[in-house]
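Every protein chain but one is kept in place in this view of the complex.
Order as written gives the chain letters A, B and C; numbering starts at 1 within each chain.
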Amino acid sequence: MKTTVKVAVVGASGYSGEELVRLLLHHPHADLTAVTSRQYAGQTLTQIFPKFAHHPTAKTLCFSDPNAGLLARQAEIVFLALPHGVAAEYTAPLLQLGRQVIDLSADFRLKSEAVYKEFYSRDHPAPDLLIKSVYGLPEINRSQILNASLVASPGCYPTSILLPTIPLLRDGLVKPSGIIANSLSGVSGSGRKVEPDYLFVECNESVRPYGIPKHRHLSEIEQELSLAAGVKVTIQFTPHLIPMNRGVLTTIYLAPEKHFTTPDQADALEEKIADCYRSAYCNEPFVRLLDGQALPDTKNVVGTNVIEIAWRLDPRTGRLLVMSALDNLVKGASGQAVQSFNIICGFPETAGLV
Amino acid sequence: MKTTVKVAVVGASGYSGEELVRLLLHHPHADLTAVTSRQYAGQTLTQIFPKFAHHPTAKTLCFSDPNAGLLARQAEIVFLALPHGVAAEYTAPLLQLGRQVIDLSADFRLKSEAVYKEFYSRDHPAPDLLIKSVYGLPEINRSQILNASLVASPGCYPTSILLPTIPLLRDGLVKPSGIIANSLSGVSGSGRKVEPDYLFVECNESVRPYGIPKHRHLSEIEQELSLAAGVKVTIQFTPHLIPMNRGVLTTIYLAPEKHFTTPDQADALEEKIADCYRSAYCNEPFVRLLDGQALPDTKNVVGTNVIEIAWRLDPRTGRLLVMSALDNLVKGASGQAVQSFNIICGFPETAGLV
Amino acid sequence: MKTTVKVAVVGASGYSGEELVRLLLHHPHADLTAVTSRQYAGQTLTQIFPKFAHHPTAKTLCFSDPNAGLLARQAEIVFLALPHGVAAEYTAPLLQLGRQVIDLSADFRLKSEAVYKEFYSRDHPAPDLLIKSVYGLPEINRSQILNASLVASPGCYPTSILLPTIPLLRDGLVKPSGIIANSLSGVSGSGRKVEPDYLFVECNESVRPYGIPKHRHLSEIEQELSLAAGVKVTIQFTPHLIPMNRGVLTTIYLAPEKHFTTPDQADALEEKIADCYRSAYCNEPFVRLLDGQALPDTKNVVGTNVIEIAWRLDPRTGRLLVMSALDNLVKGASGQAVQSFNIICGFPETAGLV
Partner (left out) sequence: MKTTVKVAVVGASGYSGEELVRLLLHHPHADLTAVTSRQYAGQTLTQIFPKFAHHPTAKTLCFSDPNAGLLARQAEIVFLALPHGVAAEYTAPLLQLGRQVIDLSADFRLKSEAVYKEFYSRDHPAPDLLIKSVYGLPEINRSQILNASLVASPGCYPTSILLPTIPLLRDGLVKPSGIIANSLSGVSGSGRKVEPDYLFVECNESVRPYGIPKHRHLSEIEQELSLAAGVKVTIQFTPHLIPMNRGVLTTIYLAPEKHFTTPDQADALEEKIADCYRSAYCNEPFVRLLDGQALPDTKNVVGTNVIEIAWRLDPRTGRLLVMSALDNLVKGASGQAVQSFNIICGFPETAGLV
């Protein structure tokens, strides 16, 4: 195991890229050797992000234009924090030059070209890489990430839905049909888009659904849920934009496989669900299973790589409610990518994340 | 028809009471003759609420201790904006003295003593009045409100769920089972409670579910939905607190009675739903049916008595999604109460509300 | 006096324009006959601003391209809510066609071409009109507004500084030198600018000074203060952007002409200041002089045309502190313009504003 690995961040000027830079600057085993941004090329990290100014690297490291050949010389592992559709063009050359890639975009998250085309309305630019990529959800795919050359690191909505739902589907505790995920996101989840919809006055004192009924991220969520369930899963997913900077809260409505009409049945089911989550996550450093009366709250996870999960059986409706909270820029983006980086490099999985 | 009606507000110091005072001060046919508040007795409206200071009445009208006999002498119609459980003690004496009461609390919204006890964990203090009261949702119960002596004016969550759902149930377009309502509320929805949970720092940059799975307002929501459907309806209701002052956004998940597998079936169903809403609400001044790509946004209704409604069929899941937005203190409280007041008095229903 | 006056709003798509439309739609004596916006030409008010949808005019009135000749046929009085520098091109033709213009931009607020050039770095496009225009601060220039054909209606910062300071200067109670005004503004004060600085994530949980030390609005503030003082006044003005939608709070530091070393001197000075404000504003419907312990708070004025003013003598420093709060889109823009409209037309000054 190396002590330090040279890393680069391509597309370091967005919110995820900025958070990734923050995490890597403070990572005990990462040496940030390159950051790219067409817009800011030639300027130092400090000039663009004054909040990094106390870090020695940030004072001298300049943004450069992204160039695969150069990046391959500068870094052993390259993080791509680019808009969807752009990451693909850097991935193939970097892989050919023997570099490992951790991609934060959605470009390599799907296994099926056809599904990609259905949801993204274009042909996939590098379909042969889809089979090589590993869906970078460490708590679920740790062993595959370990040997991946290309990690497709999932975003905030998928993470907030998959981690609470996969164990229940795997253990056959809930029906794979009829699942509803209702998600609430802070505005940084939309990226640093300079559009009227994301102006302060348009978001503050406002809440609105968007992207319904067929949000793009449904494709990867359903792909991973189907893998867990062993059957094709189709879900309902409704994202909403709420007036805060960071955080995603998701409420998931599930139907238990077994009815629980009597209190005894309810008790038995509760025990099974608790066991299911405990066996899935009790040793996971970044999954916090809430007990007692506690319910998830984004303010308890913002700034950390933790996802909070709580659940309730509702005897009146026969449903199971599962709620999760995470920081969309950390566990829902850059923290999760660093977690995969730690796995690949053999570092402690929590390195640079606590 | 009288030109002006003398009105009183009991419990005028909470957020709903304050909004009610604001509306009544500017109402062309209301003469605000009394406002009560134990806490502020002896002080003028202006002293407690500087923002009313430009209104001549506010400069001289003093808060008084609430007293049913005195109120009956001062006002023809009395609004009660009291905490749940307190309103009942003023209602009976006021009715006996021949006054009409518009109650903003939940005390008289249920028809069944047993359901009241189940959800409020106490015996109802005036069960004989439950039968006299009218559930004050003007768009649904206008003709009953017209002759009511006691109007139980509904709150924000019920209004945001009932108005979008009742027409569909009445027309048999959706199944009465399996309904889910996911609601998001600004902090004023919790009233002016001086508790740690409602401090700025605890609410800002935070979102959290609460009161699940059996929130008290489920009782009245299910009562009214059951009336519309003609069968007993049990729903799932999940409220969340989000960092804004005002506004409720509700997303409702429904199962259409008819499957719509083919595009033709979908088109036919879309037409039926559109017809259903049009025939229910096209002449309603306070219901805004969104068309085209528009989706509800609380910032478009805050400060008004309007509820926005939009809906989408999802061919992937076979579900109907309905979304609504309203101002919890206006259409979800005080504006709705004033709407009932206008109906009772024979004033234009929009008087004082536009 | 006419009952109704036909009005047009040129540039109705910005925040001030939108607020002006809201006020004029509900104004008892205004008939809104035209709204212009290049961007939205051909669309109805309702399509762009759903929140006006309940108003009959908004459903049918379409945005048009601005055209002075057409506007002159449609309206008797034309409001210009355009960016600085653009208003001038509509003003001259409208005046020539005999229309009255109420301009919300800074184009006609200065009397001196030279000062305009100093602060706006360009020649004034219609210098002959500078002499015709009246600075539209109703509480100060009411009689001039009455006969004005061109009202230059002041914005939020000048209003928040001038109304509290002018009476003190006029009465010689404070020194005209050394004045400092420290202002805090909600984000709508910057207009609907689609720029990175005004994105939600960049403004929320952030506060920052800007435009120092020589903000453009200094020019008109100093012009009006000089008029009041009878000598040339130069002030310090520091605006800050704070995370809220609406509201301006200004804290002004002044030096009393007379020292107040003893308690008797302080009492005497306090009485004089109180008298000065009372005689200036006690009959003004939109100026609220706070007494007792009360201090201005933007939440008490938002949505109204009111400016709150409070003051304190500080015996430790010998200074007088004056604080004001107003809604930047109402008293600081559109409400003030409507106030001038009421004066010009002979309507009650509060018409459409309470």
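Miscellaneous remarks
We take it that a residue touches a chain if its C-beta (ideal position, glycine included) is under 8 Å from a C-beta of that chain, and two chains touch if they have at least 3 such contacts.
What you are looking at is a predicted structure, and each value in this text was computed from that prediction instead of being measured.
Although it is left out of the displayed model, the omitted chain contacts the following shown chains in the full complex: A, B, C.
When the missing chain is restored to the complex, the residue among B:S149, B:N204, B:S226 or B:Q265 that touches it is B:N204. Listed residues C:V101, C:C156 or C:V302: the one in touch with the omitted chain is C:V302. Here the missing chain is touched by one residue of C:D65, C:E113 or C:E205, and it is C:E205.
Checked against the hidden chain, the listed residues C:T33, C:S149 or C:T238 yield one contact partner: C:T238.
Where chain B meets the omitted chain, the residues involved are 15, 187-188, 192-196, 198-205, 243-245. Although one chain is not shown, part of chain A still touches it, namely residues 26, 50-51, 53-55, 205, 285-286, 288, 290, 294, 297, 299-301, 303-304, 306, 308, 354.
Not every partner is drawn; the one left out touches chain C at residues 180, 182, 184, 186, 202, 204-210, 212-214, 234-236, 238, 240, 242-247, 249, 251, 253, 295-299, 302, 312-314, 316-317, 319, 321, 323, 325.
One rule holds for everything that comes next: only the chains that are shown with their structure count from here on.
For this pair, chain A with chain B, the centres built from the Cα atoms lie 39 Å apart. Counting partner chains per residue, chain A shows two or more touched chains at residues 202, 204-205, 243-245.
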